[in-house]
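Mind looking over this structure? Questions follow.
All protein chains but one are shown at their positions in the complex.
Moving on, here comes chain A:
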Amino acid sequence: MDSKTIIRIQTVTKRFGPAVAVRNVSLDLAEGEFFCLLGPSGCGKSTLMRMIAGFEEPDEGRIELDGADLVGTPPERRPLNMMFQSYALFPHMTVSGNIAYGLRRGGLDKAEQAARLAEMIRIARLDGFETRYPAQLSGGQRQRVALARALARRPRVLLLDEPLGALDRSLRESTQAELKELQARLGTTFVMVTHDQDEAMSLADRIGIMQAGSLIQAGSPREVYERPASRFVAGFIGAANLIEGTIIRREPVFARIALADGTEIEARAETGEPGDAVAVMVRPEHLSLAAGDVPGPNRLAATVTATAFLGDGVSIRARLASGQDIRVLAHGGAPEPLRGEAITLAFAADAARVVT
């Protein structure tokens, strides 16, 4: 990946009246990367995108494109395009009319415009639908028209606000693959909003997680999955068990944590001092069933409350002595425990992480 910065967002804040929609966000986007913005509803994802596109102006901070300040430049003069969540297709124009709309002022002559239109129709697999109106298209076709229209001008950056939100599950998955392939082929920087974490994990080179207007963490899918910056991120990206405890000893890489019932466990730690109340994050797939009477480090006693057979494994819900619920994903031919059975869960200290 080219690491040249194309968009630099510096300490941007946006308020709507007393409410802060985006709070002091700083973020660099590299040329050609696929960046996914992830976060719960109302956390400011759309607002941040709209500020990049130029529909809203930040109250504080600046947004740069190729080192030049974008603030004050109207959307029609920014070399970026946006694909709207509602698609915002022009209902009175045909598929061709919609896709060609942005080409009229793109500095292309008539022949180049026609060639670009034909290319976009082909890429979006809309051949034969050129003269249809948006109302005469299926949801998936509309989505492709919106994408083709936004890409027709060959923007430096394409902003996609929940582009797949309106599609059903199966169409969504095939479209994700197409989107990723298209982005790789065109080399355009994509910034995509989604609140589907699986989608973000499978598409993005980097993921940014927002919470209440702030950007909590930005990093590769592996980074945010394995080293979440907070409990919120840990819980938001993938399934996570957060076991509450207190640090009792700190080593360079690991920390020893005491749980409320006196059990002591060990986990990787980057922050935290002895005495701090923290949570230990263990992913369900990193927990395994241990024979109950074999002593060892990182053992948790629990009682099974529910099990579900998943085909390639068994999902187990269990309750710790502290009353906390915990999820386990046991793989392969592990024997399926019964409801109410007392089990012992084990995990490697390497797979557990202290989060604050």
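The rule is simple: a residue touches a chain if its C-beta (ideal position, glycine included) is under 8 Å from a C-beta of that chain, and two chains touch if they have at least 3 such contacts; residues count from 1.
By definition in this document, contacts and distances are computed from a predicted model.
Colleague: With one chain of the assembly withheld, which option in "4Fe-4S dicluster domain-containing protein", "Cytochrome d ubiquinol oxidase subunit II", "Putrescine transport system permease protein" or "Thaumarchaeal output domain-containing protein" matches that chain's UniProt protein name?
Modeller: Of "4Fe-4S dicluster domain-containing protein", "Cytochrome d ubiquinol oxidase subunit II", "Putrescine transport system permease protein" or "Thaumarchaeal output domain-containing protein", the absent chain's UniProt record names it "Putrescine transport system permease protein".
Colleague: Looking at A:4, A:105 or A:185, which makes contact with the chain not pictured?
Modeller: For the chain that is not drawn, the touching residue is A:105.
Colleague: Among A:116, A:153 or A:353, which residue is in touch with the absent chain?
Modeller: The missing chain is touched by A:153.
Colleague: Of the residues A:86, A:138, A:271 or A:305, which one touches the chain left out of the display?
Modeller: Selected residue, touching the omitted chain: A:86.
Colleague: State which residues belonging to chain A touch the missing partner chain.
Modeller: 53-55, 74-77, 81-82, 84, 86, 88-92, 101-102, 104-106, 133, 136, 149-150, 153
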